[in-house]
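Omission of a single protein chain aside, the complex is shown with its protein chains in their original locations.
This part shows chain A:
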Amino acid sequence: MQPRDPRVEVVLVDDHRMFRSGVRAEIGDLVDIVGEAPNVDAAIEVITRTRPAVVLLDVHLPGGNGNGGVDVLYGCRGLETASGQPVRFLALSVSDAAEDVIAVIRAGARGYVTKTISANDLTSAIRRVADGDAVFSPRLAGFVLDAFGAAAGEIAEVDEELDRLSAREREVMRLIARGYQYKEVAKELFISVKTVETHVSSVLRKLQLSSRHELTAWAMGRRLL
């Protein structure tokens, strides 16, 4: 990662104060935490006021319409930072449930990591999201492979197809599921880190836009459609 002069501005949304202070202690020196919020309504207010580059968003939150992080994402639609970049969201959760993951991603989050992530990994994930790239945890990658039928051998004929992954995207997802960092993926596939990021972003786009029935079913279960 290239060094960045201004530290990334981050808002921390989580209903557990202990967790918020823990994250603040761990990454407070590496990023600029400009605000915290314990629930949906406070989160929307703080994010609208501070307009950070990245929001660290817990999936399960009290308040709003009862949909947690999804409500925050809808409430902050179209917000931009001072420099004209959209405010980006990185979901942070203890939940493994596929419908939770898919709900926040489809509502617009740029990535999904679990709360057991190390401070260094979290910092680099935040930077990556701030740059407009996507961040996938191994678990999310595994879920994507499953949901798109890639593990079962379904491969898109053309890259633009929304309901299936391309062969290259499948390989990238497989390596991420195996615990590889982006630069390890790049080395493994003999491509640049930038290309890996492009593939991951494209998978994220498919995840958000695809009408593949598994995804739709989960989204319907959460009453998002």
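Convention: a contact is a pair of C-beta atoms (placed from the backbone, for glycine too) under 8 Å apart; a residue touches a chain by one contact, two chains touch by 3 or more; residues count from 1.
We take it that contacts and distances are computed from a predicted model.
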item: Per UniProt, the name of the complex member that is left out, chosen from "Phage shock protein C (PspC) family protein", "Branched-chain amino acid transport system permease protein", "Rod shape-determining protein MreD" or "ABC transporter ATP-binding protein"; value: "Phage shock protein C (PspC) family protein"
item: Residue touching the undisplayed chain, where the options are A:Ile27, A:Cys76, A:Leu145 or A:Leu165; value: A:Leu145
item: Contact set of chain A toward the excluded chain (per top definition); value: 95-97, 116, 118, 138-139, 141-143, 145-146, 151-153, 167, 171, 174-175, 177-180, 184, 187-190
